[in-house]
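For this depiction, one protein chain was excluded, whereas all remaining protein chains were kept in their positions.
Just so it is clear, A, B and C label the chains in written order, and each chain counts residues from 1 on its own.
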């Protein structure tokens, strides 16, 4: 048993930290939608270092790096508040590598690897949130193209992305998860229309209306009607870099510093709450490491990842709520960190799989309990 | 709007308090099974004062007293830790009054009213706890008697009671709630066998095995197969005197005094926790008063009573857990109050309707939400 | 220690937790006013400054002056109004205004009650609605003090969407009747918070009853239904505590009114915040958009729950009640 990382891994971590020093004030983790040009430039700089394709196979321009290296990279990026891991280099690229054709590899992987091409996942719909298998956006095959009609919603960052990674129905309307396909859709294609929904953290989510959007068949990734398995696989690839503990550790550090600045460091109640939150943060770190450990052993990590998601997101909220409670009116001032964290963390238990769904995963797959009720 | 009680009601409360002064050390609320002779004597003394039949109609020897008077009586008894309200004078008597024959009235009501005859509710079974409609104990009509076979479990105090208030199946095995009847069964009848299950609070629950127990048909209360409606009615009659807030108020007072005796009164964390618990106790008092208010207006009080049950029982546990946490090893000593309360309160969220069932009632009937899932 | 209702002077009225017809009429009138003149869209747009027109109209209904001698109302009448205002998420310094009408004298009291002078109640240099306020009251421990700004306040945007201000103050005079004033303030904050929370819970329950996922309404799932039930229960308790505080205040029972007001305040802050968190969760993504049905309420709950004097001050009141009375 060993909780520490090796020398080579630590050396890489320090390289990452040195790189991130230039992005200290970026705050792209919370403000990507407002500072996208700088975030994109950072991704391109990371692309130059090969960091966006760290764990890709060498034949696709990757470094075959370990799960630990990937974890360290994105944990540091999260801790630095620089960005969230880009979906293009993760879910999209991994699926392309595994299921794409040689032509697709040649076309899409290089610009993803270099940080020039970015994707928005277009999964959820007004009537299909946690229950994706009920989605209705339809792609009708007409010769060598699909004609897509439907409405997607809650797409983060779509306003700045180049392509949609679109999950849509090619099977019958009752086919649930068995009739879905994945298409790459140019976000500037005729018939694609974005509507912003500003969110409480100062960012926005997007609604994507697709009206008779024509998508070449060669933009379909994987078999027709076969997307469900691909999606699950892709999700499984990313478990160790989603919800990195560095984000929560940074929350605690910022809040502890802020509380001290407010002159509350000697209040016994504040001291005790911060100690309890420190325990919670270390619990979250353990969940993150448990996911990593399972991943690097090639285990599915389904339960560990669900537990990590719940703990991570709940603790984000606990920290923010506690600090706003402790600090009184000063924590209400716009622009102070507690206020932002309180707003932003409300999203964490919803986005990326709700806590309700994740607890169900732990109950079913971890404890052998039954249904979804 | 008025939260206080009237002069006559307050005068009655003082009379009750004066009465209870003699039972200051009884602790029958927590130890009825160990001090039954004294509790029974107290009930008989209450019976002499007409207090067991306070709200019964005058024609049955009652005083037609208001819900407020009944509430005050049993709230003071709970606060004094003297006893829990006896089921005979409550659920049993009210059902008899409403649905019993003149012969049944003459036979059962006088000894109940005087505190000489006591009943144990025999509802739940090994396979039917929260889901009573699935019970299996069968009463087969054979001429002028029923022959009863089955197994009941978790009967509080049955070891000292005179009769069982037995809910059993007279309909088909698939009849669920539609095929149940209520029988009065002498606990000394041949074929009735009690097995004690000692509980963590030093008391016991009982298992009641019924083997070919013969019960005269005249011991059936209400129509054959018609018990479900009677049970619900009887439950509704008692909502304002079950889970009286006095119990929780006393818990807080005892724990606050104990914590001060332990020299913890100046610990800022202890002070804060006690203040928060005081808020919780006052919330419980409000729930108790909300039930009372609805009852005296003739409203069903279903949601209020469910909320009261949840709040009451959860706060009992919160107080005990907090104090044992705060006081460290000294709270572990057998015989000190925190240790007893910790053990005893674990039962409160289970007995008398689990918190899960009660939250479901609030969700369905209070908020218009759906199923039981 | 005793939280025993019976130690309070008995008032020979029947026990009854419903508003009397006059109080109910106030609640109904305010609810109608809000529905007609200040609906949800208006509430969402009302961040920043106090909407003076609506404020003036509210004052014109006599609502803000209910605690003045001319208003002839008691705290229960103010609670009845505040429950309706909270449910409608009406903006502005409501509890502060009622406090001022309790502790100020005429002619200022009438101007505040008439809606022409706005009140800022705060402490430690951060003042709600500072630029618009004509009266500034500082709460310091359990006293209420008249102060004025030493220099023009610097505007500060807040989480709740209100523009507050930062300024040093010059202290004028401690006001008489601070204890009764703070009972008013805490009670009305509690009534407002509990009503806002209950509004959210009712909206979220209505949503959960129709929103389907996995083939059935999400309200069928206990993971959705039970947290909503818990919120409703706690909010009802908090609202009832506020009513109790008002009832005892109006009966002239100082000690119980102080205790119940403090408990109502702590209870409503916690229950309101819990409700905000739960309802964001129940509404999912739509609940975190600015245009959605939750944030314009939850941000105000968060703001009110942090408004000075915060729940910690009320906890101190409860501690002194508990242990002071234990010594008797």
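Keep in mind that, in the parts below, a residue touches a chain if its C-beta (ideal position, glycine included) is under 8 Å from a C-beta of that chain, and two chains touch if they have at least 3 such contacts.
Quantities reported herein were computed from a predicted structural model and do not represent experimental measurements.
**Q** Considering the entire complex, write down the shown chains that touch the omitted one.
**A** Taking every chain of the complex into account, the missing one touches A, B, C.
**Q** Return the single residue from B:44, B:130, B:173 or B:193 that touches the missing chain.
**A** Residue touching the chain left out of view: B:130.
**Q** Given that one chain is not shown, which residue among B:20, B:121, B:180 or B:205 touches it?
**A** For the chain that is not drawn, the touching residue is B:205.
**Q** Looking beyond the chains shown, say which of A:35, A:68, A:210 or A:264 touches the absent one.
**A** A:68
**Q** For the chain left out of this view, which of A:37, A:143, A:298 or A:368 touches it?
**A** A:368
**Q** List every residue of chain B that touches the chain not included in the displayed model.
**A** The list for chain B reads 124, 127-131, 134, 153-154, 197-201, 205, 269, 317, 321, 324-325, 327-335, 339, 342-343, 346-347, 349-351, 354-356, 359-360, 372-373.
**Q** Against the chain that's been left off, what residues of chain C make contact? List them.
**A** 221-223, 226
**Q** So that we can see where the missing chain sits, which residues of chain A does it touch?
**A** 1-7, 9-10, 13, 68, 249, 252-253, 256-257, 260, 265, 271-272, 274-276, 278-279, 281-287, 289-290, 292-293, 296-297, 307, 310-311, 356, 359-360, 362-364, 366-371, 373
Operating definition for what follows: only the chains that are shown with their structure count from here on.
**Q** Can you work out the whole-Å distance between the CA centroids of chain A and chain C?
**A** Taking the mean C-alpha position of each chain, the two centres sit 39 Å apart.
**Q** Report the inter-centroid distance (CA atoms only) between chain B and chain C in whole Å.
**A** Here chain B and chain C have centroids separated by 37 Å.
**Q** Could you tell me the distance, in whole angstrom, between the mean C-alpha positions of chain A and chain B?
**A** 52
**Q** Indicate the residues of chain C shared as contacts by at least two other chains.
**A** 220-222, 224
**Q** Check each residue of chain A and list the ones that touch at least two other chains.
**A** Chain A, residues with two or more chain partners: 269, 373.
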